[in-house]
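My questions all concern the structure below.
This part shows subunit A:
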Amino acid sequence: MSFAFYIVSVLAVGGALAAVLLKNTVHCALALTVALAGLALLFLNLDAQFAGFAQILVYIGAVAILIVFAILLTRGSEVPKDGVYSPNWAIGIVIAAAVFSVLGWAVLQSAWILPHDAVVPAVTVHDIGVALVGRYVLPLEIVALLLTAATIGAVIVAMHEKDGAQ
Partner candidate 1 sequence: MLGEGIMKGLMETAKNFAGSYVSKERLTTVQYPEERVVPAEAARVFPFLVYDGSDWQAGLRCVACQICEKECPPKCIYIDKSADKKPDAVGKVQFYPARFDIDISVCMSCQICVEVCPFEAIKMDTQFELATDDRFGGLLLDREQLAKSNEYYHHIHAAEAGEVDARLAAERAAYEAKAKAAAEAAAAKAAAAKDAPPAPKPPTGAPPSPPAPASDGGVD
Partner candidate 2 sequence: MSASNLDQIFILIKNWLVAFLPQFWQPIAGAILGAVAIIAVYPTLFALAVLMERKGLGRMQNRYGPNRVGPFGILQPVADGIKALIKEDVVPFRADAAVHFLAPILLVVVVFMSLAVLPMGRNLVLVDMDSGLLFFFAMGAAVELSVFMAGWSSRNKYSLLGAMRAVAQMISYEVVLLLSSVAVVMISGSLSLVKIVEAQNHYIGILPNWYVFTPWGLAGFVMFVIASTAETNRSPFDLPEGESEIVAGYFTEYSGFKFALFFLGEYVEMFGVAGLGTTLFLGGWTAPLSVLAVVPSWIWFFAKVELWICFFIWMRGTLPRLRQDQLMSFAWKFALPFTLLNLMVTALWRFMGEGWERWVVCSAILIGAYVLMGRVGMHKGQIGPRRYRYAE
């Protein structure tokens, strides 16, 4: 648990807390972006370069922008009149604590199994690439199918508008 880990984890946890506690929805989205950046930094801390940069590229570059667009195109950018906290906040905390304990138990169980000073294999991008088209080729192809379906859907939606105007 190095010094850098503490700083990054403060950033990630602080961003996540701000994302739920702030009043302005766009501020919440930006705080979520900070939390995602913290996650990316955690990946980089663990020397998983590809995962870290892919996290920044995909989450911050695309997902955060998508969330912000969604907030802007709906009425979410207005500050709600009667507070942001739901009346059932106690139940929310209970559920969150339950999820956290389950996840923490799973992590700690697996942490006991790994020896403390194991040599972490350096995973290069090359290894990830080889694994993707070798062992994990089926998930890759399914994701490709999904992407194709999404693209065809986008094209159909755009074309449909053009026909409708005629």
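The candidates were selected such that all candidates are chains of the complex that A comes from, given by their letters.
Simple rule for what comes next: a residue touches a chain if its C-beta (ideal position, glycine included) is under 8 Å from a C-beta of that chain, and two chains touch if they have at least 3 such contacts; residues count from 1.
Bear in mind the structure is a predicted one, so any value in this text is a computation, not a measurement.
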Neighbour of subunit A by the touch rule, complex-wide, chosen among 1 or 2: 2
Contact set on subunit A toward candidate 2 in their complex: 24, 26-27, 30, 33, 49-50, 53-54, 56-57, 60-62, 64-65, 68-69, 72, 124-126, 161-162, 164-166
